[in-house]
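The complex appears here minus one protein chain, its other protein chains still in place.
The block that comes next holds chain A.
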Amino acid sequence: MDKKETIEKLKNIVKPYIKNQEAFENITEKTDFIADLQINSANLVDVILDIEEEFDIIIDNQSMERMLDIKSAMEIIEIKLSEK
């Protein structure tokens, strides 16, 4: 899966939970879920669960804590997919 495709999928996943439209429209690998997109911590759990469903992976507590921006999310998704 290429990066562009993964970002596009992540964009669709975070869409219902974002509070900052401008940051959402300009999403990059550096975009932080909480600081930039202003997703609250409760909704971040739903983002993680939606990622699990979309990519058919299981995200453990340790990975969840690292998943703070698009870049780390992409890395974790890649690792989990390769472990399958």
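Keep in mind that, in the parts below, a contact is a pair of C-beta atoms (placed from the backbone, for glycine too) under 8 Å apart; a residue touches a chain by one contact, two chains touch by 3 or more; residues count from 1.
Here is the rule we go by: contacts and distances are computed from a predicted model.
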Protein name as given in UniProt for the chain not displayed, "Hydroxymyristoyl-ACP dehydratase", "RNA polymerase subunit sigma-70", "Monovalent cation/H+ antiporter subunit D family protein" or "ABC transporter permease": "Hydroxymyristoyl-ACP dehydratase"
Missing-partner contacts on chain A, residue numbers: 40-43, 45, 48-49, 61, 64
